[in-house]
Structure formats: structure tokens, C-alpha cells
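Taking it in order: structure first as C-alpha cells, then the write-up.
What you see is the complex with one protein chain gone and the rest in place.
In order of appearance the chains are A and B, and numbering begins at 1 in each one.
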Amino acid sequence: MKKALFTLLTLTVVLSTLFLTGCQKKADGDSASGGAPVVVKTMAYGDNSNAEGMSWERIVGYFMDENPDVIIDYEMLYDEAYHQKVVARLASGDVPHMAYMGADARWGAPWKEAGQQWDHRDLLKDSMYDTSLIPAMGPNGEIYEIPLGTSNLTTVLFMNKALVEELGFSEPKTYEDIKAMVPAAQAAGLEVISIDGADGWAWGSCVMSAFHARTSGDPNWVSKAVDGQNKFTDPEFVAALELIDMMVKDGVIEQKAVLVDYGTNISNYSNGKALFMVQGQWAAGGIENPEVADNTVMMAWPAMPGEKAGGAGSVGAAIQVGYGLTKAGAADENVKAAAMRFLDVFYSEEETTQRLRDGAIVAPILKGYQTPSDLPAIIAEKVRFAQSVALQSDVVDAFLSGAPNDTLNAGMQKIVAGQSTPAEVAAEVEGLLR
Amino acid sequence: MSTKEVSKSSIGSAVGTTLSYIVFVTWTLITIVPLIWMLYSSFKSNEELTRDIYALPYDMLNNMDDEYTVIAPSLNLVYDYNPRQDKRERLIIESTTIAPGRRMMVHFLLKEDLPSEIASRQPGDTVVIGELPRRLRREIHWKTVWFNYRSAISRAKLGGKFINSLIYAGVSTFLIIILGSMIAFGVSKMRFKKLSAVVIGLIGLGYLISINSVIIPLFLMLTSVGLTDTHVGIIMVYTAFGLPLAVMLSSQFMRGLPNSLIESAYIDGATTFRTFWSIILPMTVPVIITISILSALGIWNEFLLVLVLASSDATKSLPVGVFSFSSLTSTQLGWQLAALVIATAPAMAVYFSFNKQITKGVVAGAVKG
Partner (left out) sequence: MNKRDQKELMVFLGMIGPGLLVYLFIVAYPILYSAWLSFTDFNPNSGGDWSFVGLLQYKTMVEDPNFWHAFKNNMIVVAVSAFGQIPIGFVLAYILFRNRVKWGHFFQAMVFLPQFLSTIVIGILWKRMFAADGPASRIIQIFSGDPSRQFDLMLKADTVMYPIGFALIWMYTGFYMLIFLANLQKIDKSMVEAAKIDGATEPQIFTRIIMPLMTGAILVSAILAIAGSLKGFDLIFAMTTQGLQRNNAMVLPIFMYQTAFQDYRNPMRFAYGSAISNAIVIISMVMILFSNWVGSKFNAGEDY
């Protein structure tokens, strides 16, 4: 045993030393050939099983084959892990040249704080991008990243049309129409609206981002509240929280939703276990069952009780995130040129079309883009829906971040679980914000 | 009276025994059932998993009647050959049952291998696996059975990450043992008591600190010396954080060894290092085994440090690779399960084949000598 252990350990050390020196050699060899390639340090967003991640890898591979003088040295992470790594890298000064980022309180905050936002306007070719479709992200109209597409719609109601019709109903116009479906749905063992209620963010992004506009009549109510013009304890906001309470009491949303995670929500809807699903527009690509996907109608939350005219038909919409250069990347002319060359490929018409087909975006920001006629049914439906959106409202976590936002999200979960009241949640959020 | 007492105690002991069995059997079930579920479910397609998450796998194992659709080349295809070099004509078919339309279950059949009737089919036409030549049928059969595993390994590059995990666990454990037992020898068998107490205090403090609580300053410092995203940096951190337990266990053990051993070695003219290396260290093997198992296991399963410190595939370890399938919005549960099995299987294999030695080894050093 003793001898075996020692041999084993020695063997491991020897082998790994060999492996390590091997890696070193390989790295040396890489840089020796082809002069000195420009290395673009990148933080990419995606994981190994989603379309975002897979297409990123494919595009980088393709680009580096065509451009041996550029190395896109990327690190791909997703969700919490991504945000965490951004914080760690920025705090340590290991700033990437290019990254997946946004301009809001969630996706832009660390970059802004680190002073790494960089204005892309001069580099965006008018021949390629329709700059009127890219919203201003800074106080003077700066554009800090190239959005993957036009506004990201976050409060989308997906309706399984066949299932609704089977129960003898049609597309709801008001909340009462949905409420009327509850008895029939319960009798058939179906959920009415499915939501991934275990995720705190889903309540903020997919529900409240529309509701605050409905009850206040002001699509920008949240940003004004964060600026101090409104208070979260105002009756408008409390009324929006009360809508959630009401939906649970009416059985439109079931209490058990608070135990459902993202994947389960989509698979419930996809398996015809729910009449509706509420999620962001990006979920369209995840509905796997073709029968359900082809039968899906996308809509805004219908007219809610007590809603004001100024907020009618509102859909939460945020500036789409995308890739952009950081100040550190833009400071080096070679890196900047190489990165822009890459982004030209990444945002090319064919790649953008693929992104549209994958269900990741609503509509491209490219100049004179022609939507192909052979899109999958659900993607075509999404394009139709996006064009029909009457009013875009603030997405909560684009403005509210940190502890107040976490508290709001968890507070809505508490309301659903019957552990807190709308007034209490509103007071808690307001208290943390100021 | 005495018989009464006996029967009372035997009833008591029968109850006790029954309770003992209930506890152990329940415990076993809680431990083993999820693992068995994980294993068999990793052979189910995502569609099967969403239909019924508990059912046994069927679809992917019985795939002879699977229908495929002929598709045209498209941008999002991932080729399993190099299309730039290999220009032979191929029929591209996609499964209609596994991830249809998502270009995940795709085969590139060489037209020269196919009967001309099938080879001439056009995009949109159907191909049934049963009508293909035998060799292709078999190939597709196995590719279907192992679909989740193939995808998990190739998409997350689990091969390289597996090797990295071995390196981290192996090298760090080796260093922890050597450096740790050297310190332990110093503090337990040499006469600098005050200095030793300081050293023990410093190192004991490390036992109270976890990697995640100092991850930011750690990252800051390693970035400034250029050690992030390197094998060396990661190994150093694992070594440093592994030392407290190693020093604690082995110094305790060495204290129990008789001083006369060392004295007689000195009399024979051995240097201190020689005494340590050829007399003390071999005697410390029980505790070394304990430390090896605990350290290697901890490092094999550790996640956060590599997540933060490593940024390229060349330095990432297996848990990080597995995690890339388990994020919030991951929709390929089948791949995730396959990745979990890949990460769990080696540790399980080691555990079950060396169970006796491991259970003995884990505590050999913890028993007061």
C-alpha cells in the first residue's frame, strides 16, 4: 500500500509536469507562428447547451480560421457565474478587451463603475447598422455595446391556442377572460398561467415590468421612482403588487409556481400542462414540442383590473444586451481593429438571421434587413407580436439593482406564498432604496 | 424476576435492532436512489425526460424505427468532420424525435455508402434508420444511445478538463503532504516551542477561512503576479488551503511517535532532513493516507476557485465543465445528467473498489495515536 501510494503520487507528478511543459510548448508554438497575432481578451455569454453558446463557439472558430492574425481569447460563462467573473476581473484590473454587456443597472453597472464603458458611435458603420434602432445608452447618446437586436421584450404571455380553444375559449382581451378559464382548466388538470416562480427575477422581469405601467398609467414609472420622483410605497405600485395577490387568489397563477424553475416552466408549457406561460421573448426558442410551438400566440398581459389608459397594452422592454469593446480594449488600436473585424462577422446578416431563427432576438438592428419568409412559425409569431406592441414600459431590474431589487423579487414570491402583503413589500423596498 | 428482565431487555433490543435497520435502510435509499435515477436518466432524450422524468429509458435505446429528415446545410450545423478538407458528398439527416429542428442530433452520411435511391433524397424527405445499410444502422444506433454523453464531452471539452482535475488533485495533494508533514515535523519534533506555537497559530487560522470568503483579494493578488488562469496558481492555492488540515492531523500524529527514534537516528549521524524523510515520514503513512483522501477528494470536487481563477479551457476543471450544463436556463437536461455522471463516476469507482482502505484511511489519522 505504502509503495503503491508513493509510486502513484510520483507518477502523477511526473505525468502532470510533462503535461504542463507540453502546454507551455504549444502556447509558445502558437505565438511563434504567423508573426505576432493580436489577442482580443473576451468574456462571452452562453453555456454549452444553448444556442448562444454554441453559435459563439462556431463563429469564433470560423473567424479565427479566416483570420490567423487574430486570436479571440475568450472565456464563456453564463448567468450568475458570468456576473461574478465580471466583478472579479474588473476589481482585479484584469479587464477584458471585449465583453457581453448592457447599459442598465444589471448588465451595465459594473462596467460603468469601473469606468470601462466606451462609446462605439464612431465605429458603427452606417452601411451595416440602422443606428436609429439602437437606443442611446449614455447621457449624451453614447452607445456602449452593439445590441444583438431591437428592444428585448420581457413580459410576454405565450398562449397555447389549441388548448385554449379545446376548452371552449378564445384569445383573452381582459383579465376577466383569463379568470373565466380557471374552472375549466382546473377540471382538466391544467394550470392557467405557468411561471418560473422559483426564480426571483421572473416576477420582476416578466410580471411587474408591465404591471407598474398598467396601474400608474406611466410606462416609465420605475425609472422615475429610482430617481426619486415616485415612491415604491405610492398607491400605484402597491396596486400593481396587489394584482399578483389577486391572480393567486383567483387561481390564475398557482401558489406552487414559487417552486417551479426556469427549465420546468418551459417544459410544462411545452408539454401542454398550462394554457399560458409568462416569460421573456427569448423563451420562444426553448419551446421544444413543435405542436405547441406552432400553435403559440404571443401577447401582452391583457387589460388588468383598474389599469389606467396611459399604461394600456404595455410590454416590459429593455435595451438588448450585446458585445462591445471596453475602454481597455479600445485603447489599443490593433485590438480595436481586430475586435471590430470580428464584430462585423458576428453581426453579419447571415449570423443575425441565424440568431433570429434560434429565437434569441426579436428583430435585427441591421440596415435594410429583410426578414426571411421561411421562419419557423413561432419565430414568425414573435416578429408579428413585436410589431404589434403598443407601449414599451420600464423593465424593473434595468433601473433597480442590488438589495432593493432582490427584496422586491423575493417580496413578490412572499406575496404568492401568502407570507407578506403588498403594502409590506412596498415599504421594505422603499426603505432599502433610500 | 430475572427472566422477566431478560425478556424485557430482549424486546428492547429487538426494537433497537429494527430501528437500526430502518435508519440504515432509509439512509441507503436516500443516498442511492437519486444516483441510480441519474444514471439511467442520462440515457433518456430531453423529450423523454420532459414527458416523464421517472420512467426508464426507452426511446434512445430502441432507435431502429426513428425517422430522420433530410436537411440542407445551414449555418448552425456542427460538423463531426472537417468540411473544408473533406469534400465528399454527404446526405445530412436530422432526427425528428431527438431535439428536432435544433440541429443537435444530425448525421452526415457519405452518399457513396448509401443505395442510390436514398442518396438522391432531397431536403424535406424522410429517412428511416431501418432502411439504411447495416453498418450505418449500427453506427447510428450507438451514436443515439450515447448521444447525451457524446454531446456533453464534446461541447464542454470534458476530456481536457478531466485531465486538469487529475493534475490539480494529484499535484496539490502531493505538495500538501510533503510540505505539510515537513511543517508538522518541525513543530512537533524540534525544540523551538515558541516559534512552533506561532506557526501553528498562523496555520490554524487558515482552517477557519474558506476559499470563497477571500476569493476577491486572492484574485486581486494572483492577477497582479500573473498567476490567474495558470495551473501553477491554482495548484498553489489548493496547496495553501490544504495545509491547515494536513499540519493539524500530522503534527498530532507525530507527537505520538517516540522521541527516542529521532535521538537514535541523530546518534547514527543522520541529518534532520534524513531522519524526517526515512524514519518519520514512513511511520506517518496512516495519517498521510487520511490527508491524501480528504485533500484529493476536496480538490476533485472544488468548484468556486477554478471558476474564478481559470478563464480558459486549458485550465478549467471537471466541475466547472459540468456546471456549464447546469445553469439556470439550461434546457438540455439529458446532457446535464450525462455530465453529472461523468463527474461522479470516477470518484464512485475509486470509492467502491477501495472502500475498505478508504474508510480505514479516512480515520487512521483522526484516531488519537
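FYI, a contact is a pair of C-beta atoms (placed from the backbone, for glycine too) under 8 Å apart; a residue touches a chain by one contact, two chains touch by 3 or more.
Please read all numbers here as calculations on a predicted model, not as lab measurements.
S.K.: With the full complex in mind, choose from B:Ala156, B:Val187 or B:Ile262 the residue touching the hidden chain.
M.R.: Touches the omitted chain: B:Val187.
S.K.: Which residue from A:Gly115, A:Gly141 or A:Pro372 sits in contact with the chain not drawn here?
M.R.: A:Gly115
S.K.: Check each of B:Tyr58, B:Tyr81, B:Trp142 or B:Tyr351 against the chain that is not shown and name the one that touches it.
M.R.: B:Tyr351
S.K.: On subunit A, where is the contact patch with the chain that was removed from view?
M.R.: 80, 83-84, 87-88, 90-92, 105-106, 109-110, 113-115, 198-201, 255-261, 264, 401-404, 406, 409-410, 413-414, 417, 419
S.K.: Contact with the hidden chain only, please: which subunit B residues?
M.R.: Touch with the absent chain occurs at residues 9, 13, 16-17, 20-21, 23-24, 27-28, 30-32, 34-35, 38, 175, 179-180, 182-183, 185-187, 190-192, 195, 199, 202-203, 205-210, 212-214, 216-218, 220-221, 236-237, 239-241, 243, 247, 252, 271-273, 276, 297, 300-301, 303-304, 319, 322-323, 326, 336, 340, 343-344, 347-348, 350-352, 355-356, 359-360, 362-364, 366-368.
Quick note on the criterion: only the chains that are shown with their structure count from here on.
S.K.: Could you tell me the distance, in whole angstrom, between the mean C-alpha positions of subunit A and subunit B?
M.R.: Each chain's C-alpha centroid was found; their separation is 31 Å.
S.K.: So in the complex, the part of subunit B that touches subunit A is made up of which residues?
M.R.: On the subunit B side, the touching residues are 46-47, 50-51, 74-76, 78, 84, 99-102, 151-152, 155-156, 163, 166-167, 170-171, 173-174, 177, 215-216, 219-220, 223-224, 228, 231, 282, 285, 288-289, 292, 307-308, 311-312, 314, 321, 323-325, 327-333, 335-336, 357.
S.K.: Once bound in the complex, which stretches of subunit A touch subunit B?
M.R.: 1-2, 5, 9, 12-13, 16, 19-20, 23, 47-51, 53-55, 58, 65, 73, 75-81, 84-85, 88-89, 91-94, 199, 261-263, 266-267, 270-271, 286, 288-290, 350-351, 354, 357-358, 376
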